[in-house]
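With one protein chain removed, the remaining protein chains of the complex are shown where they sit.
We call the chains A, B and C, going by the order they appear; numbering starts again at 1 in every chain.
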Amino acid sequence: MSLLRAEGLAKEFGGVRAVEGLDFEIREGQVFSVIGPNGAGKTTLLNLLTGIYRPSAGRLWLAGRALAARAPHQFAAAGIGRTFQNLQIFFNMSALENVMAGRHLHERCGLLAALARTPRLARAERDCRRLARELLEFVGLAAYADAPADSLPYGALKRLEIARALAAEPRLLLLDEPAAGLNPSEIRGIDGLIQGLAKRGITVVLVEHNMKLVMGVSDHVLVLDYGRKLAEGAPEAVRGDPRVIEAYLGGAEH
Amino acid sequence: MRGLLALAAVVLLAPLALANNYHYEIAILVGLNAIVCVGLNLLIGYAGQVSLGHAGFFGIGAYGSAILAARYGWPPLASLAAATAAAALLAWVVGRPILRLRGHYLAMATLGLGIIISIVITTEDRYTGGPDGMSVPPLALAGFALSGERAWYWLVGALLVATVWLSLNLIDSPVGRALRALHGSEVAAEVAGIDSARHKLLAFVLSAAIAGLAGALTAHYAGFITPGKATFLHSIELVVMVVFGGMASTFGAVVGAAVLTALPQLLTVFKEYEMVVFGGVMMLTMIFMPTGLVPTLAMLARRRR
Amino acid sequence: MSGELAQFLLSGLTVGSIYALVALGFAIIYNASHVINFAQGEFVMIGGMATVSLLGAGLPLALAAALAVALAALIGLALARFAVQPARGASVVTLIIITIGAAILLRGLAALVWDKRIHALPAFSGDAPIAVAGATLAPQSLWVIGVTALIVCALWAFFNRTLNGKAILAVSHNRLAAQLMGISVRRVLLVSFALSAALGALAGILVAPITFTSWDVGVMLGLKGFAAAILGGMGSGPGAVLGGLVLGLLESLGAGYLSSAYKDAIAFIVMLAVLMLMPGGLLGARAAERV
Partner (left out) sequence: MNLRTWFAAALLAATAAVQAQAPIRIGSFLSVTGPAAFLGDPEQKTLELYVERINAAGGVLGRKLELIAYDSGGDAEKARTFAKRLIEQDRVDVIVGGSTTGETMAVVPLVEAAGMPFISLAGAVVIVEPVKKWVFKTPHTDRMACDKIFVDMKARGFSKAALISGSGGFDKSMRAQCLGVAKNHGIAIDADETYGAGDTDMTAQLTKIRNAPGVQAVLNAGFGQGPAIVTKNYKQLGIAQPLYQSHGVASKQFIQLAGDAAEGVRLPAAALLVAETLPDSDPQKKVVVDYKRAYEARFKQDVSTFGGHAYDGLMLAVEAMKKAGSADKARVRDALEQIRGYMGTAGVVNMSAQDHMGLDLTAFRMLEVRKGDWALVQ
């Protein structure tokens, strides 16, 4: 069944159309990849799907219901999580606290309880801490748990973002170039991580330049060019599409 | 927790070193400033939102309680509570629009807010006594007037320990993590489901309420209040205390308040050179310890181990 | 009554030009370093006080003024070199506190080297008021307004026609890219501090016949200049000038038509309202968040 559906999605910046008339559907449990040359509108699309940008036109449905969220935190509450292309780590906390902060949606805690540290809160905190450690273990960062986030190497930070996003238990996880800047062995690790997510039943939207990674893990690929849909389909079908080859080879970048 | 116990020990043992009422006075002022700074540090150090207007909330607390008690005959405890609530209420009302601003624009807006409050206090002399100030009745707890430096020392000391305890609890709770998260990256915090506007407002209101409470206590302690404590110069002084001691460090805020409250008393030996020395100390400290006193010393201690 | 309105406008324009000059100093340093220099008002003070004392020593006004501007520029250089430069990489708030410390230090030094009295400079072209549209204007106001206009033009030329100026602009737009282009960020920082200190001092000399000068005149002027710079949009030169003029006019119209006791409050309330509607100031960059 369809988890997320977009209809006529568009975003304009002062006359420049970054995304235009986009229709697509992401099915539950899929790894859904979005590819395209630089400036094709991929990150803009993710920003639209997380409420960071307000669409100029178009509508979104989540699990069959119109998405009423406005602010990004409401998108998060609706079950959409993400990572960022240029890292948005909380560098003022430890790795573990980063993940715990990611669990914000599942912690009911009033101001007074927080100030007085009620026994109930203390229990909830213990659970939260345990869960965060498990997630760090899942992404392979158990050793860094108590280290300040700003002391972690780049590759580890990429995984930390994934762990933080997972802490919110999203139904839909958007990964913005998780492999960018990583070496081949680290990329293999990310590959395995994404497959692990799929096994957990999490629907993944992957924006990525690394074709090998995309073709290896995706169930469905959406190709953007100049903010419009260029092609869509199974990885093999997209790979052979002459328009896609034209866009990539004809473009200046690759 | 170790830090909290150490603080409590300092508060308990300090009287051994306090020889006279003047020493107690300094200790009380340190405590009152430290309470404000611990609150302000939640906003500036943890949530990353600079306010250059907190003396305004301090002034509302001080004058609110003073006016209710002196002019309308409220029992001081009730006026204290009402004035604290008034500071919080004002912060809540203006906080939402103001906190949408970022960085220097937020600094300017809070500065403007503080200045407006201080102009109102200075101008409405029928209620506030104007620039020459007004007398404030003493604080009475259950019918007994709280008077004398020693009684006040214990009250302020207990309140300081309590404030630090509450602040430490808050920082290490989901709410505190949310505040720190939106300081680290507001967009990432939002995407993690943290309502950044609500949490900024929370920190703003909480710090304003604490400043208001400390203001009201200061007024009742001193027995006399002038608009000087509501001016932008005092706002800046408070921020300097927080940054000097160390942003995002509760004990840093306490140490910053202590050093910068006591320093001018020590620097009187420099006579006319006092300002030069004070400015120089401030600059050198921030140049060589840019993260503030306590975090820098803590880092040095870790390195030596 | 139109004479009344004209008087309020002229008064606002004079005061606004003073604020604008101070605000420009904030803008230049902000552009080069993203530092808000809270010692900017002290440069204004140094300009006025140094000129007064050099005049007292028997120097002609022009020479005294030139020396005072040079002195301020030197102090600006020293501030950048010995206080801001070593703390690069510290948080913005830390840098602000350093400049606040510098302001206290400079005020203290001024009180020691000079005195704590209030001084006046003679008006450059006498005190005979000039009648304009049923209102009057002091000749010194024309000096302030005229020099402000000249400085705006000169700054425009500096930033668009000279290498140093372009370097500052480049650094303000993208520090890393500028560095890669071989621009010395260090040098830009020094130039910008010296420039804005000189500008502040010049403002201090120009306004001293109107506002007088004293060791602590920088506090209020610095505050108003900062407000003007923010109102106009931090880092924007034209914004700083516009912000200054708007602030000056708000104050004089507020005092004239509403309440002189609340004129500063009125100006700040309008400022807050403007910031609510334009969170980047009147002419500030509309920064879109990049993720």
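Here is the rule we use: contacts are C-beta pairs under 8 Å (C-beta built on N, C-alpha and C of every residue); 3 or more make two chains touch, one makes a residue touch a chain.
Everything quoted here is computed from the prediction, not taken from an experiment.
The missing chain, though absent from the view, touches B, C when the full complex is examined. Which of C:L74, C:A90, C:A120 or C:M278 touches the hidden chain is settled by the complete complex: it is C:A120.
In the complete assembly, the contact with the undisplayed chain comes from C:S214, out of C:Q40, C:T148, C:S192 or C:S214.
In the full complex, the hidden chain is touched by chain C at residues 1, 4, 7-8, 10-12, 14-15, 18, 111, 115-120, 122, 127, 129, 135-138, 207, 210-212, 214-217, 219-221, 251-253, 255-256, 259-261, 263-264.
Touch with the hidden chain on the side of chain B covers residues 20-23, 25-26, 29, 119, 122-123, 125, 130-133, 135, 218, 222-226, 228-229, 264-265, 268, 272, 274-275.
Note that in this section only the chains that are shown with their structure count from here on.
Among the chains in view, B has its Cα centre nearest the centre of the complete protein Cα set.
Mean C-alpha positions place chain A and chain B at a centre distance of 41 Å. Between the Cα centres of chain A and chain C there is a gap of 47 Å. Multi-chain contact residues of chain B (touching two or more other chains): 187.
For chain C, residues that reach two or more other chains under the stated contact definition are 289, 291.
Those residues of chain B that touch chain A in the complex are listed here as 166, 169-170, 172-178, 180-181, 183-185, 187-197, 202, 206, 248.
Taken together, the chain B residues at the contact with chain C in this complex read 44, 50, 97-98, 100-105, 107-109, 111-113, 115-116, 119-120, 123, 187, 232-233, 236, 239-240, 243-244, 247, 272-283, 286-287, 290-292. For chain C in complex with chain B, the touching residues are 30, 36, 83, 86-87, 89-94, 97-98, 100-109, 111-112, 219, 223, 226-227, 230-231, 234, 261-262, 264-265, 268-269, 271-272, 275-276, 279-281, 289, 291.
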